[in-house]
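First the structure, then my questions, so here it is.
Only a single protein chain was left out; the remaining protein chains are all shown in position.
Chain IDs A and B follow the sequence of writing; residue 1 opens each chain.
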Amino acid sequence: MTNTKIVSPKQDLIFMAILSVVVLTMPIWLQPFGAAYPDLMQKFMIFGIFAIGYNILFGLTGYLSFGHAAFLGVGSYTAVWSFKLLSMNVIPALIFGTALSGLFALAIGFVSLRRSGIYFSILTLAFAQMSYNLAYSVLTPITNGETGLQLTQGDARVLDRMAGIEADASLPTPNLFGIEGIGYSGFYICAALLLISFFIYLRIFRSPFGLKLRAIKSNQNRMGYTGFSTRPYLMTAFVISGMYAGLAGSLLAVTDPLAGAERMQWTASGEVVLITILGGVGTLIGPLLGAGIIKYFENIFSAFNETVLLNAFSFLPDWLAHPVAAVVGLFVGEGWHLTLGLVFMLIVIFLPGGIMEGISRLARLITNRNKAEPKSGAHENKEKEQASAGEV
Amino acid sequence: MDAIFLQILNGLDKGGAYALIALGLTLVFGTLGVVNFAHGAIFMMGAFCAVTVEKILTLSMRVRDESVTFFEAYKETPYLEVWFGDTGKAIIDWSVPLSIILAIPVMLLIGIVMERSLIRYFYKRPHAEQILVTFGLAIVLQELVKSFFGANPLPQGAPDIVSGSAAIGAVFGLGEAVVYPWWRLIYLAFSLVTIGLVFSFLHFTTYGMVVRAGMADRETVELLGINIERRFTIVFGIAAVVAGLAGVMYTPVLPPDYHLGMDFLVLSFVVVVVGGMGSLPGAVLAGFLLGILQSFSSMTEVKDIFPGIDQIIIYLVAVVILLTRPRGLMGRRGVMES
């Protein structure tokens, strides 16, 4: 696996450069996929940040948190409140969103990390569900419940008013000193933050700290015997990943200033688990791929309807086009959940290491063919990978 | 006093449902070591067994109503009623209890097929992968049900004779005003009997004892020349039957829809974990405990002191129990811990 190899800092820089180019040119190369519109690309970035943060906890330490959506939600609510009370500038929103999520993660982590395994998972799930249920109902004065927290004309915006910026007739947009958080500029703000977050994440992966986290995953008891207290490391990892989630949540508010309670529901926590596993747990860029695929499904597959399908199959004779469209229609449009379920099953059954395993298998297949290596080596590799792919 | 008595009944009733679902879940976990996120979907499929039976029984001759011609408004008299008159009517009336006859073999089959074709390849895989693959399966199952039956709830009536309320207050000396629906009492009794049957099966039959021995030490049992894998398959089938029957019997209380399984999924996991992973008595105990606490927390008197407590009580209890008892109420050391 890439992350266990010794990689020189120079290689990392090259890697970062390639990633930057790939990310920043998204509006061009996503065109053929019909995904090159700002909202979806922003979602790719934001859920990418969410997922790599989650990977720091789950991928490195193996602690399966089922409540990360709570941090996403706290980040969003804080950011929207920052827009309402302080300023439409995104910087305070991002700072407060990330910091408050960090604090929240500290509190939840302090309690939850007393347990491990599935007990840890259920504790995090319980906290997140409590947050969701309360945000939806009794905490409505803070969260605006079902409708979601929105900006209004009459918000205080103390800093903006002090600086003499008054909102005109239309609602103000979150901005970075004039660069708007919506549309393509919003995408570039998200992309920049993703690249920064990714760089930090890369450093964590390569650092001695990251190595200790991995050691916790492989054998926590042995770590204990060698005199390490694992709790502080776990705590740090948990808080960092909580802050990543908070940053992602704030960015959701930056690109679309509304914070809804559903962001904290267990299905949202489940989504990030699925994203990470789909892409490849513990791999560097796996979570980014996972985020891309899931969001693509949710936004593009769900939009196919009968008319679109009939158009797509118009090359077929009429008597055939209708039944074919009907069958395909089961899997797209209102049936997109079915496809999602099938994809999960297929990936987990055949590629337990996620898409990254698929890619590395493919790569091995090509190199093997070139070098005609003995097959047993590849096989061994695969087993090793499977063993470390997704332990709880 | 009356109010408290009724809330205890509500809690037991709810607890019965929770316990039945959690029982199957923990049985599968205890024997096969598989975390089955599709268990909620199995519960839902059980409920849809009842729907299917009702649909079959009420198959009808379609008569176009001539007074409304521009769309197909039908006046429907089920064939059963046409052919057998009152007997037919009675059969339709009893469709939910009758569904049990269909549900047992169907759910057993579904369980065994599921285990043989998918779950068994995941015994040795990490729990995270088990969760993901069964979660995917759950989505697939519920979407299939949705494409057949739609998303709207489908009401299933209890037989007329038990659709009223029992004057249970008189029995307990609480006065005539205290009544409770018959069907819910039946459900409670049914869940207790089912739980009793599962326990007797595991404790008093040789088959069950071997299964328990296999749970404790699989290798030794295999060394004794017993095909423990086949028994575990049967156990998976039994867990599916228990969840399926719980679903069938619950339909008059909760009109089933395709999403029913997901609604119960998180809850049943909380019940299992609070009870202690792999502990059958723990699951039952936790089911009833959470049911009763949920009932009490929704009383106005309690909500006045702690606003919104009924929204979070389940999770609050889970947190408190897991912090005071590291492995749930009756969990064993070393199960599901890293």
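As a working rule, a residue touches a chain if its C-beta (ideal position, glycine included) is under 8 Å from a C-beta of that chain, and two chains touch if they have at least 3 such contacts.
In the analysis below, contacts and distances are computed from a predicted model.
Asker: Which name from "Thiosulfate oxidation carrier complex protein SoxZ", "Phenylacetate-CoA oxygenase subunit PaaI", "SufD family Fe-S cluster assembly protein" or "Branched-chain amino acid ABC transporter substrate-binding protein" does UniProt give the chain that's left off?
Answerer: So, among "Thiosulfate oxidation carrier complex protein SoxZ", "Phenylacetate-CoA oxygenase subunit PaaI", "SufD family Fe-S cluster assembly protein" or "Branched-chain amino acid ABC transporter substrate-binding protein", the name matching the hidden chain's UniProt entry is "Branched-chain amino acid ABC transporter substrate-binding protein".
Asker: Given the contact definition stated above, which residue among A:S8, A:S170 or A:N370 touches the chain not shown here?
Answerer: A:S170
Asker: Spell out, residue by residue, where the missing chain touches chain A.
Answerer: Spelled out for chain A, the touching residues are 27-28, 34, 37-40, 43, 133, 136-138, 140, 144-148, 150, 153, 169-171, 173, 180, 182-184, 252, 256, 258, 260, 262-263, 298-299, 302-303, 305, 307, 333-334, 336-337.
Asker: If the missing chain were put back, which residues of chain B would it touch?
Answerer: Residues 2-3, 6-7, 9-11, 13-14, 17, 65, 70-76, 146, 150-158, 163-165, 177-181, 183-184, 252-255, 257, 259, 263-264, 294-296, 298-300, 303, 308, 310-311 of chain B touch the chain absent from view.
Just so it is clear, only the chains that are shown with their structure count from here on.
Asker: Let me have the rounded angstrom distance from the C-alpha centre of chain A over to the C-alpha centre of chain B, please.
Answerer: 34
Asker: Quick one: in the complex, what on chain A touches chain B?
Answerer: 62-64, 111, 114-119, 122-123, 125-127, 129-130, 133-134, 136-138, 217, 220, 266, 270, 273-274, 277, 281, 330, 335, 337-338, 340-345, 348-349, 352, 389-392
Asker: Write out the stretch or stretches of chain B touching chain A in their complex.
Answerer: Residues 35, 118, 121, 125-129, 132-133, 135-140, 142-144, 147, 266, 269-270, 273, 277, 307-308, 311-312, 315-316, 318-319, 322-323, 326-328, 336-338.
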